[in-house]
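Of the protein chains in this complex, all but one are displayed in their positions.
Right, chain A next:
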């Protein structure tokens, strides 16, 4: 393994840490405030294309080390896409099978990608008319597989497993601190399983208790894949409100318009959740006047062409004869 020449013996040697961080790139044209630079942490530069590589790698290695994946036992996990792609890709590369329980609202491209990554899919209809506190149908179905067919499946459970937090405590947090030379004053991230915000938050708070941890969430009724509104957070046990200074609620349409602006003005091929985070960061930069912001950009735009067309119809090619799924 050589990070200088970038020659690796297998894909797992590329996994990020302090010595091999994902890039931090400044946003220039979209941020007019010179006293508040905003840097995007490009998590799509991870081997399987998203921030979820970090949690997936920690979850998988933990299961392997504890002998949970012997005798042909594989993984079952509820996933909105990225965790599944990372877990499936990694699991298959290490000889394990994986069943992904996927909510039907997950974009078409992600479902195909999960299959390409090597996952078997079970698609469930979620959010019919949800009751508070009961959790998603996909989580319950995954738990059912793990409970009834324990000889075949083990469930990493990204929503409850502390390894998800540890991944960010041991990699993302130290990377940000080292890359910014300790200058970071604001961290902007989204909420999903909350492993990212809790892990980075714990690390940065310990380094500098004054750092502001700001979570950005889409307005209720949103369709931004992978994100949760606070009303949906009860499914995650990893959310620690004491580590979050503010939760900004941002109109979810910004996720799509800002993602397009990032691509067309900054050369950053960022996905919708990154767009939402940028909008939140720009609002805080305008309010707080000076600072040094780091934004976690979870993945790139390539999985979201159908979502983008839905929100920005002029992206639809003129010769598109059929409805894009």
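We take it that contacts are C-beta pairs under 8 Å (C-beta built on N, C-alpha and C of every residue); 3 or more make two chains touch, one makes a residue touch a chain; residues count from 1.
By our rule, contacts and distances are computed from a predicted model.
Engineer: The hidden chain: which UniProt name fits, "RNA polymerase sigma factor SigM", "Sulfurtransferase", "MaoC family dehydratase" or "Carbohydrate ABC transporter ATP-binding protein (CUT1 family)"?
Structural biologist: Its record in UniProt gives the absent chain the protein name "Sulfurtransferase".
Engineer: Per the definition of touch given earlier, which of A:105, A:183 or A:289 contacts the omitted chain?
Structural biologist: A:105
Engineer: Hey, which of A:20, A:33 or A:140 is the one touching the hidden chain?
Structural biologist: The single option touching the absent chain is A:140.
Engineer: Residues on chain A that touch the omitted chain in the whole complex?
Structural biologist: Missing-chain contacts on chain A: residues 104-105, 122, 124-125, 127-135, 137, 140-141, 143-145, 147-149.
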